[in-house]
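Every protein chain except one is present and positioned as in the full complex.
Chains here go by letter, A and B, matching the order in which they are written, and residues are numbered from 1 within each.
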Amino acid sequence: MDETDSRRNFLYIATGAFATVGGGLAAWPLIHQMNPAADVLALASTEVDLSPLAPGQSITVKWRGKPVFIRHRTPEEIELAQAADPDDLKDFQPDSERVQNPEWLIMVGVCTHLGCIPLGQKDTDAKGDWNGWFCPCHGSHYDTSGRIRKGPAPENLQIPEYVFLDETTVKIG
Amino acid sequence: MKALAKILALAVVASLAASPAFAAGGHEPEKHDWSFNGILGSYDKPALRRGYQVYMEVCSFCHGVEFIAFRNLIDMGLTEDEAKAAAEAVQIEDGPDDQGLMFMRAGRLSDRIPPPFPNENAARAANGGALPPDLSLMTKARPFGPDYVYALLTGYEQAPDDVEIAPGMNYNPFYSGEQIAMFEPLFDGAVFFEDGTEATIEQMAEDITQFLMWTAEPKLDDRKRMGLGVMIFLVILTGMFIAVKRRVWADVH
Partner (left out) sequence: MADSQDHEHNKMQLKGVMGWVEYRLPWVNLLNNAVGTNYPTPRNLNYWWNFGSLAGLALVIEILTGVVLNMHYVPTAEGAFASVERIMRDVNFGWLIRYVHANGASVFFAVIYLHMFRSFYYGSYKNPRELVWWLGLIIFFLMIITAFTGYVLPWGQMSFWAATVITNLASAVPVVGTDIVQWLWGDFSVGGSLLGRFNSLHYALPVAIVGVAVIHMWALHEHRSNNPLGIEVKGPQDTLPFHPYFTAKDLVGVGVFLLVLAGLVFYAPNILGEPDNYVPANPLQTPNHIVPEWYLLPFYAILRAVPDKLGGVIAMGGSIIILFAVPWLDTSKVRSAKFRPIYKQFFWLFVIDTLILGVVGANAPEGNWIIIGQLATFYYFFHFIVILPVLGWIESPKPLPDSISTSVLGDKKSPEPAE
């Protein structure tokens, strides 16, 4: 009698487990369909002509639906960025790790706090206490290397993958 | 339960009778033994490459494949470098630039293969009023699908004496109405295959059909592979359900 019971229970449990696994596998396509589709993944790169930018000027270009800040830094800004005291940096990163060519700072212009777009691209914008960028949503201050100095943002502005195709052309992505 | 079997059998007969057996004047094409037929069927990669070549060197001057991007050719079997080279060989309109002007640039993997004509009117004007249809979905958009495409491409013949061919038309018994504006597109040696395959009309027609089946149904290989796993799983699961049902009912029978 006991043996029949355990055989019966085994069958029920095995069937239940098998069906559950199947249900889980069937759910995956319904979940995965929301991930970026093949055509979205393929639209990866943008080329930008930097020749019109004089030192001290910035442009914003759109890449993967997000703004990318490109700034032609002045010698003072470069110096300021390189001279930063590591102890002042919340998310430590030397300037040299954030640029390929110190004259050109290229980064994703999305605040690492909650995704707002920081100010600082235009001359008339507020640039924050470190003369870089300032996010008006919750008051994060970024320096001339785009590093977080003050405010709630946890990380430095993100650096996208890019390559210089020649002196004045950059390919982002 | 005999009744159930009876109904199902009748339903199958009815659905067969209801299937599209109306090529409106066109002859029924012969069934072809395609590599992608059947439960374990899949695309023939070398044939796809050859078919792509036939498309590019013969068909693409009149017919587009609007849903195919160069990146898709990598899934088809081209290497990434080959696909990139194919993309860079074409010019794509992009823009507007900073001056607000459109400009031409080399193609990228993410670009679609550009159509031969910018719009329908241009296509008609260049083809004596006839519109060369886009081929992306052709093998799914006609009754008999790939068999029809193959039959059409190999089916050109001398018109019977009693058929009067309208100006600019060609006789093809497989085409709806039997007169088609497209002249016979293939001839022996129309392309040169690098893999040494002889470019006969039949060979090229077979390869281009294989390619066009892929453009219409690029996920066929994935589908059949996944299908096998799912069917095996469901057969086991159904078997277990039957066992459970017997066990549960054992004490009341």
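The rule is simple: a contact is a pair of C-beta atoms (placed from the backbone, for glycine too) under 8 Å apart; a residue touches a chain by one contact, two chains touch by 3 or more.
Please read these numbers as outputs of a predicted model, since none were measured by experiment.
**Q** Using the document's definition of touch, tell me which of B:Val58, B:Leu137 or B:Ala159 contacts the absent chain.
**A** Candidates B:Val58, B:Leu137 or B:Ala159; residue touching the omitted chain: B:Leu137.
**Q** Using the document's contact rule, name the residues of subunit A that touch the chain not shown here.
**A** Per the touch rule, subunit A residues meeting the hidden chain are 28-30, 32-35, 37-40.
**Q** Identify the residues of subunit B touching the omitted chain, counting contacts across the whole complex.
**A** Within subunit B, the residues touching the omitted chain are 1, 3-4, 7, 10-11, 13-15, 17-20, 22, 24, 39, 67, 72, 133, 136-137, 140-143, 145, 176, 216, 218-219, 222-224, 226-228, 230-231, 234-235, 237-239, 241-242, 244-245, 248-249, 252-253.
Here is the rule we go by: only the chains that are shown with their structure count from here on.
**Q** Centroid from C-alpha atoms only, then distance subunit A to subunit B, rounded to Å. What do you get?
**A** Each chain's C-alpha centroid was found; their separation is 41 Å.
**Q** Which residues of subunit B touch subunit A once you look at their complex with the stated criterion?
**A** 69, 71, 98, 108-110, 233-234, 236-237, 240-241, 243-244, 247
**Q** Of all residues in subunit A, which touch subunit B in the complex?
**A** Per the touch definition, subunit A meets subunit B at residues 8, 11-12, 14-15, 18-19, 22, 38-39, 42-45, 49, 52.
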